[in-house]
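First comes the structure, then the notes that go with it.
The complex appears here minus one protein chain, its other protein chains still in place.
In this document, chain identifiers A, B and C correspond to the written order of the chains, with residue numbering beginning at 1 in each.
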Amino acid sequence: MNVTALVVMDMLNSYDHDDADLLAKSVEEVVGPLAALIRQAEERDDVELVYVNDNHGDFAAGPAELTRRALEGRRPDLVEPILPPEGCAFLPKVRHSAFYGTSLDYLLRRKGVGTVVLAGQVTEQCVLYSALDAYVREFDVRVAADCVAHIHADLAEAAMRMMTCNMRAEAAPGEHCL
Amino acid sequence: MNVTALVVMDMLNSYDHDDADLLAKSVEEVVGPLAALIRQAEERDDVELVYVNDNHGDFAAGPAELTRRALEGRRPDLVEPILPPEGCAFLPKVRHSAFYGTSLDYLLRRKGVGTVVLAGQVTEQCVLYSALDAYVREFDVRVAADCVAHIHADLAEAAMRMMTCNMRAEAAPGEHCL
Amino acid sequence: MNVTALVVMDMLNSYDHDDADLLAKSVEEVVGPLAALIRQAEERDDVELVYVNDNHGDFAAGPAELTRRALEGRRPDLVEPILPPEGCAFLPKVRHSAFYGTSLDYLLRRKGVGTVVLAGQVTEQCVLYSALDAYVREFDVRVAADCVAHIHADLAEAAMRMMTCNMRAEAAPGEHCL
Partner (left out) sequence: MNVTALVVMDMLNSYDHDDADLLAKSVEEVVGPLAALIRQAEERDDVELVYVNDNHGDFAAGPAELTRRALEGRRPDLVEPILPPEGCAFLPKVRHSAFYGTSLDYLLRRKGVGTVVLAGQVTEQCVLYSALDAYVREFDVRVAADCVAHIHADLAEAAMRMMTCNMRAEAAPGEHCL
């Protein structure tokens, strides 16, 4: 069985940082398709659903705490639709890439994952960096193009080109990613 | 300021695995000095207290869940005295070394840590392996000799010799480690 | 002493790959300033000069072999001016980032490096990716703007913006980097 992982990045956000408004505007368009993609992943036996989320410098925080803070933040409407399902893998991260300082690499290999589908925020930052770290480890990379949110549209477009041209990533609508 | 980290390993344990009884017997002697060492670490401004604990294959589990399970396990008396203090750094790990697949290396560097004090279980396994991973990264390593628990006494003794002879670790009673 | 490292990436190239002509055209403009920067690094006691170069899939190849092949390639004129000085640190790499699968992180920390100056090729690929990996490890990053070569000018420009805006990198002419 060729297992696919859906990696949902940094969607538990309280939207109180710099550029949060620009980002939230983009997330508004993404949250619907992403919620649908997450539900699709849950229903599939051959898909591993993994949340990887920044701990925002708090090394004591686990899934429960990070979820609570996001819900109490400025945009709970962007958090509620994509809450991690019960029992879903949840890895706090400490820096931009989903692979750095986390067990993601180990988790993916243990589950026999060959293809990593990336979704979440921010296209030109964590999504791009995690795509790179997946690519150097020779995972196939797919970007759910309507499920990734950006701060700067032009950098996001350049990031999409970098991923598809230089990292052999496939870009597709979420509904065709799994 | 030369910062020291106290790393408490795998003490949130439900003691229902192979060799758990052998281990628990050793933990009984360790839990008192370790609880004292943890309290000492809490009171010191120049000591970072970090719990690193196996997730036992459950990638959804955070600090709250791992703590709850240990308290509901076979030996809550070995867990209660060393519960992680509120707000204390807590890194779930997935394999034997405290550094593998965790943000421990990043956390230690960010806090300016030079010396790592190791405590917890198991001397001849996770403690030894984490000592190695600290040593290759050129942290100074100290083992709190009365705060580490073993399964096999002879292997634990060999592990202590490996750490002190081959990894330049210092072995000392917990009360002299910080 | 705050040590700076000059990391020269992938300049030992036989220029026989896809897009090599586009790249070589950009390298032509870079090789002069880069050669000057390398000489400057050699003369400074507080600068570590490190070459990191792809092994192009040959895990048997060391510095001598990679140098020889580049000199026997299609553009020795782009290689001769930047040959690694005798005794200079030289790390073969296997993928795009200079940090992945190499001892660069260890080397930088051992030498007490705080600032990493990036030079070489390709701006929108290895340079960008290595900048990211330096940034997540909390090194200060500087890009020698006239010493990095690109394949696609627009992606290179986006990469420079990503590095300066999102990774707090400084971009400066090589002569002001050390």
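Following the convention adopted for this analysis, a contact is a pair of C-beta atoms (placed from the backbone, for glycine too) under 8 Å apart; a residue touches a chain by one contact, two chains touch by 3 or more.
Since the structure is predicted, the reported quantities are computational estimates derived from the model, not experimental observations.
J.: Which of C:20, C:36 or C:94 touches the chain that is not shown?
T.: Residue touching the chain left out of view: C:94.
J.: Hey, which chain B residues sit against the chain that's not shown?
T.: 95-97, 100, 124-125, 128-129, 132, 135-136, 154-155, 158-159, 161-162, 165-166
J.: Tell me where the left-out chain touches chain A, residue by residue.
T.: Interface with the chain not displayed, on the chain A side: 106, 109-110, 137-138.
J.: What chain C residues would touch the chain not displayed?
T.: Residues in contact with the chain left out: 50, 59-65, 87-95, 100-103, 105-107.
Basically, only the chains that are shown with their structure count from here on.
J.: Report the topology of the inter-chain touch graph, choosing from line, ring, star, complete and other.
T.: complete
J.: Report the chain whose CA-based centre is farthest from the CA-based centre of chain C.
T.: Result for the farthest chain: B.
J.: Which chain, with its centre taken as the mean C-alpha position, is closest to the global C-alpha centre?
T.: Of all chains shown, the one whose C-alpha centroid lies nearest the global centroid is A.
J.: Any idea how many Å lie between the Cα centroids of chain B and chain C?
T.: 40
J.: Approximately how many whole Å separate the CA-defined centres of chain A and chain B?
T.: Here the centre of chain B sits 32 Å away from the centre of chain A.
J.: If I count partner chains per residue in chain B, which residues reach a count of at least 2?
T.: Residues 106 of chain B touch two or more partner chains.
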